[in-house]
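For this depiction, one protein chain was excluded, whereas all remaining protein chains were kept in their positions.
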Amino acid sequence: MSALSLCPIEFRYGSDEMRKIFKRENILARMIEVEVTLVKSLEECGLIPRGYSVSLESCVHSIKLEEVDSYEKSLGHDVMALVIAIADACGESARFVHYGATSNDIIDTAWALLIRDALRVVESKLIELINLLTKLSEEYSDTLMVGRTHAQHALPITLGFKFANYLYEFTRSLERLMSVESRIVRGKMAGAVGTMAGWGDKGFCVESSFMRELNLGSHVITTQVSPRDGVAELVNALAILASQAERLGIEVRELMRPEIMELAEGVEGRVGSSTMPHKENPVLSEKLAGLARLMRSLTITALEDIPLWHERDLSNSSAERFLIPHSFLVIDEVLNTLIKILENLRIYPERMMNNLKLSRGTNMSEALVLRLTDKGMLRHEAYKLVRELVSKAINENKDFLTVVSEDPRILKYLTKEEINEALNYRKYLGMHKALIERTIKYANEVLKQHSLLSQK
Amino acid sequence: MSALSLCPIEFRYGSDEMRKIFKRENILARMIEVEVTLVKSLEECGLIPRGYSVSLESCVHSIKLEEVDSYEKSLGHDVMALVIAIADACGESARFVHYGATSNDIIDTAWALLIRDALRVVESKLIELINLLTKLSEEYSDTLMVGRTHAQHALPITLGFKFANYLYEFTRSLERLMSVESRIVRGKMAGAVGTMAGWGDKGFCVESSFMRELNLGSHVITTQVSPRDGVAELVNALAILASQAERLGIEVRELMRPEIMELAEGVEGRVGSSTMPHKENPVLSEKLAGLARLMRSLTITALEDIPLWHERDLSNSSAERFLIPHSFLVIDEVLNTLIKILENLRIYPERMMNNLKLSRGTNMSEALVLRLTDKGMLRHEAYKLVRELVSKAINENKDFLTVVSEDPRILKYLTKEEINEALNYRKYLGMHKALIERTIKYANEVLKQHSLLSQK
Amino acid sequence: MSALSLCPIEFRYGSDEMRKIFKRENILARMIEVEVTLVKSLEECGLIPRGYSVSLESCVHSIKLEEVDSYEKSLGHDVMALVIAIADACGESARFVHYGATSNDIIDTAWALLIRDALRVVESKLIELINLLTKLSEEYSDTLMVGRTHAQHALPITLGFKFANYLYEFTRSLERLMSVESRIVRGKMAGAVGTMAGWGDKGFCVESSFMRELNLGSHVITTQVSPRDGVAELVNALAILASQAERLGIEVRELMRPEIMELAEGVEGRVGSSTMPHKENPVLSEKLAGLARLMRSLTITALEDIPLWHERDLSNSSAERFLIPHSFLVIDEVLNTLIKILENLRIYPERMMNNLKLSRGTNMSEALVLRLTDKGMLRHEAYKLVRELVSKAINENKDFLTVVSEDPRILKYLTKEEINEALNYRKYLGMHKALIERTIKYANEVLKQHSLLSQK
Partner (left out) sequence: MSALSLCPIEFRYGSDEMRKIFKRENILARMIEVEVTLVKSLEECGLIPRGYSVSLESCVHSIKLEEVDSYEKSLGHDVMALVIAIADACGESARFVHYGATSNDIIDTAWALLIRDALRVVESKLIELINLLTKLSEEYSDTLMVGRTHAQHALPITLGFKFANYLYEFTRSLERLMSVESRIVRGKMAGAVGTMAGWGDKGFCVESSFMRELNLGSHVITTQVSPRDGVAELVNALAILASQAERLGIEVRELMRPEIMELAEGVEGRVGSSTMPHKENPVLSEKLAGLARLMRSLTITALEDIPLWHERDLSNSSAERFLIPHSFLVIDEVLNTLIKILENLRIYPERMMNNLKLSRGTNMSEALVLRLTDKGMLRHEAYKLVRELVSKAINENKDFLTVVSEDPRILKYLTKEEINEALNYRKYLGMHKALIERTIKYANEVLKQHSLLSQK
């Protein structure tokens, strides 16, 4: 089959677990489930006689996607095609199928169910990632390395501190997804223009019975369709997540440069290049960047779907057929890839230490400025003096410690011991450990909230 | 001045209230406030002697933006320029200014304060909009009009019901902004790589004193900068809001067509065309569409800013200099415009009724299908029969009621009275009133939450 | 198969003709063709003995995509997998396969060939569209209707004139695609970093033989890959085309409103709504809007692919696996749909005339202003006077002609005959016919250029 495919989500990207959710046969199954649930609710509210839903349940399983497709071909309408296919399969039992409903009662509710399933997968992988980063933050909490800003050497940090920042960012994403879920995973059962006209004064009864059965919250009011701001918010949240993953991927790609080589993707038997046998390439991390670009783009499609005309126009439909499955399969691949990268990450603490020392102490200049300020210099004059000494150390190719210790202007304020102390990497890590702990605690709280929410 | 301007947010779009927040002099003032607050915190934590912050407060007011600009020109660094300008103005009092801080401690915290101010403006206008829509939903809760899907006539609704859907959508936006605010309005005071190294073991003390003073929450951990997912989430939330506004603008533009003319922008003395004296154009509503396009685009810039390298690179800086002020000025113009449109909206209930009758009853076909189903027909066969009668009515140019009432197949199931009842517009509005009420109640709850949150 | 698919380009959107181009088996076939062509060129330049390419050609056909996939699974490298599969299938004949080449010599050249094929399909459909619009412009060159600006009635135009504007816009797209093609359809055969190092001083010989064989132009210089600006320009050109199609789709959707009903999609047996039997919806035209949104988004992905690191990084790869097939299948669906819409378009000239008269002549106000100016009034005072009379006509619900003919201020300047003449719709169409002709002529010239270019 794959030989005839075109789209990478069919065969290349995303897990089977996620693929199963958005396969056409599953989408159909969800739509049928929604139709049957409606009939149940009609019975419960006394709008139709009891018994129809039970007999429906036993006959709908025989419906084939091909039949529905073939009806759609002639009718040009997918839900109408389904309704007729149900009628074919179930005869008199189908009498009240779709009673009072409009197509998007079925479609939007099916999307809500599918998105809920898909979010479960995304969230469980995100939690796995959060747990991995928690472990890495703890394990490497004291592994010294240089912090880099503008890709230049700044102050020392630790690898665990670096990981903790990613831990924080991904935890924010989990929090955000929980907030988004409350606005997007909502059913819609309100008829052709949202007034529930088909069920007379039983509209609220039908709706609440229907939502209870599917364990869904309901929109407060709708037109023919659910408001599309929810999709836009969802896709954007996934694009943020993908961009955060890209950021971690860039970290790996950069730190795996042969000149740096502090981190590296585990490559196992992977071939680096078809022509250069020596190559080992961070291809998983690079993939994250490409997929993040796609995710970012899709936010535009989703935003443009919001201004539907009047009680709705159809323009969101073709767009969402791409938007929803692609977003989830792509984010799924992103998360799987990132987990794989972290699980196989090669870490070189010695290289980190070597690189940290590359600037021969000049990157500790801030510490010196502060100590001088403590002892009475104006901060910005201390800054100027230290800057001069940094230049000297570089130009004369000497250790910063040596240059500083020989400068009489410095020695007026600081003893050699104090200078030694000021330029000690390990003594200039600030609150790194407490910050890591605070981040892990925050992550744990969010995980707990998530777990509470999921039990509902 | 305006004659020399280029950008519409300088002179054309947005209110002075919002403009004031993002004027360069105010940004500078906020940055100075942050620097002074840091000195206060240093004193409070015993890192420096008491007294500096008080004397600082009295001298910083003399700093001119021009001086800072001139230092920046030679130094190529904006915050460093500010620090030196403070030193110039305050001499010895400036000794501990910027002690242990990095530029983005100042910049990101200033952004947080500015964004908080700007969100207050946005939210207060959004609340005004919500209140307007609440009033309109109630006032026109029974004003019959046709619901339109695919720009075709669907079932009847009421104008109040239409407004209530917008009310729901904008209320969701308010809810979303409240959620976003919790992740974006956070201060950052943690030094060059986020470890708080400059303050030894007093980092948490400095941070908490600083945040308390500014009444800000703090990020849990940071690199040199706050994580950029917050900006992306914010800009997207504003883009969603702009897209919802565009949707309401399209409603007005469409319903103001001369062939429809159910709603119209109040135009006062406005000229429609420079060459066609008869023109009245919905130019305010059209403006919403153009501005929404800009807002949507900006989400991409914001998303691309997330994957900064290592402990940060500078690429977000130039982008955000546009992103943040433009987003807020544009959304401000959007909200002001929408409020103006609604306050001056001309409403033509008679035209609504005329248009509703345009289809001579055929748009009540669903109601007939349901009644036939109730009386024993299979739903999809009823659908087929009714469809035939619709065609007949159209082809023979007759009222649908007439055609239906004469059809023996219908009369087998329904009396003429029942037919009359089924085709009565007013009897087919479902739960419209209860839905409007439910929406207003939901809006009120969100407003209450907002009010509680704002008091914090 | 379709039951297991997820992506709409697999089964729903795009023609089989286009699908065939981007099916995995065809992509593989193109890559094999490129590999074999390289061996031919190596022979021709005397780098390897003659005979290998001939024997290769006979054995490569047995290669199955599954084998390549299975190698890729273990190697993590798609082109390397192909090279080994060729070795498996061809043994000693494969000895020089991939000699001196890098993966992207194969991939980028295969993309160039596939894109050329796909552009042929796009262009041929675009030409069909241009021909259809030419016919419609001519056929309806005198069919009066109102021109609409701001969705309000402006001056009269003709339907043919309207069509001619679309004709112009689509012809610009064809011109643009021809320009883009010259930058994107270029082969790349230059080795791992673009220096052609593997072939010593025979690099240009290999390249030119290779390109001649494939009838491709070559890039002037490359890194490991072709520059990615070409893809960005291509996707943007297709997004422009899709947006133009959306514009025509909006035209149909709006003019098909029951209150207007000047144009309508031919619906054949199509069902409009699953619950409202009376509905006829412009679903094809609506689909264009959704697909245009997707196309617009993809320009962002393509632009972000440009800044590859150094001699390349891999981030474009995953993105382009989506970008290229999706762009072409989506634009294919857009063009097919638009052609179908135009071929089945229902046109109601009577309704056009009725709607034109809706404003009872007030929309001829410009003509009156000009005639008054001719006769000596200042243009803007004429404008003011006419505006007053327009208001009068509307407020007193009279024909504009009546109001104008009775106004003494007008009669000072114009006779009743002149007024009659000025307010005659047919007399105020300007150069509409000559403009239509000029547009058709321009289209024909572009078609001729295209035909010349295609013969190369």
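Letters A, B and C mark the chains as written, and numbering starts fresh at 1 in each.
The rule we apply is simple: contacts are C-beta pairs under 8 Å (C-beta built on N, C-alpha and C of every residue); 3 or more make two chains touch, one makes a residue touch a chain.
Everything numeric in this text was worked out from a predicted model, so none of it was measured.
Visitor: Decide which residue listed in C:C7, C:L136 or C:L155 touches the omitted chain of the complex.
Guide: C:L155
Visitor: Return the single residue from B:V54, B:L75 or B:L453 that touches the missing chain.
Guide: For the chain that is not drawn, the touching residue is B:L75.
Visitor: Of the residues C:L4, C:C59, C:V193 or C:I339, which one touches the chain left out of the display?
Guide: Checking each option in C:L4, C:C59, C:V193 or C:I339, the one touching the absent chain turns out to be C:V193.
Visitor: Could you tell which one of C:E280, C:E304 or C:D332 touches the chain left off the display?
Guide: Considering the complete complex, C:E304 is the one touching the chain left out.
Visitor: Can you say which of B:Y13, B:W111, B:Y383 or B:Y428 touches the chain missing from this structure?
Guide: B:Y13
Visitor: On chain C, where is the contact patch with the chain that was removed from view?
Guide: So the residues of chain C touching the missing chain come out as 83-84, 87, 92, 94-100, 147-151, 154-157, 161-162, 164-165, 168-169, 172-173, 175-176, 179, 183, 190-201, 203-204, 219-224, 227, 229-230, 232-233, 236-237, 239-240, 243-244, 246-247, 249-251, 254, 289, 292, 296-297, 299-300, 303-304, 306-314, 366-367, 370, 373, 377-380, 428-432, 434-436, 438-439, 442.
Visitor: I need the residue numbers on chain B that touch the omitted chain, in ascending order.
Guide: Given the touch definition above, chain B has residues 1-13, 19, 22-25, 65-66, 69, 74-77, 79-80, 83, 98, 100-103, 191-192, 198, 253, 267-276, 281, 283, 286-287, 289-291, 293-294, 296-301, 304-305, 313-323, 325-326, 329 touching the missing chain.
Visitor: Residue by residue, what part of chain A touches the chain that was omitted?
Guide: Touching the chain left out of view, chain A contributes residues 149-155, 253-254, 256-260, 272-273, 275-283, 286, 300, 304, 355, 358-359, 362-363, 365-366, 369, 383-384, 386-387, 390.
Operating definition for what follows: only the chains that are shown with their structure count from here on.
Visitor: Per the centroid of Cα atoms for each chain, what is the distance between chain B and chain C, given in Å?
Guide: Comparing mean C-alpha positions, chain C is 33 Å from chain B.
Visitor: Name the residues of chain A that each touch 2 or more other chains.
Guide: 83, 98, 100, 191-192, 198, 289, 296-297, 299-300, 304, 313-314
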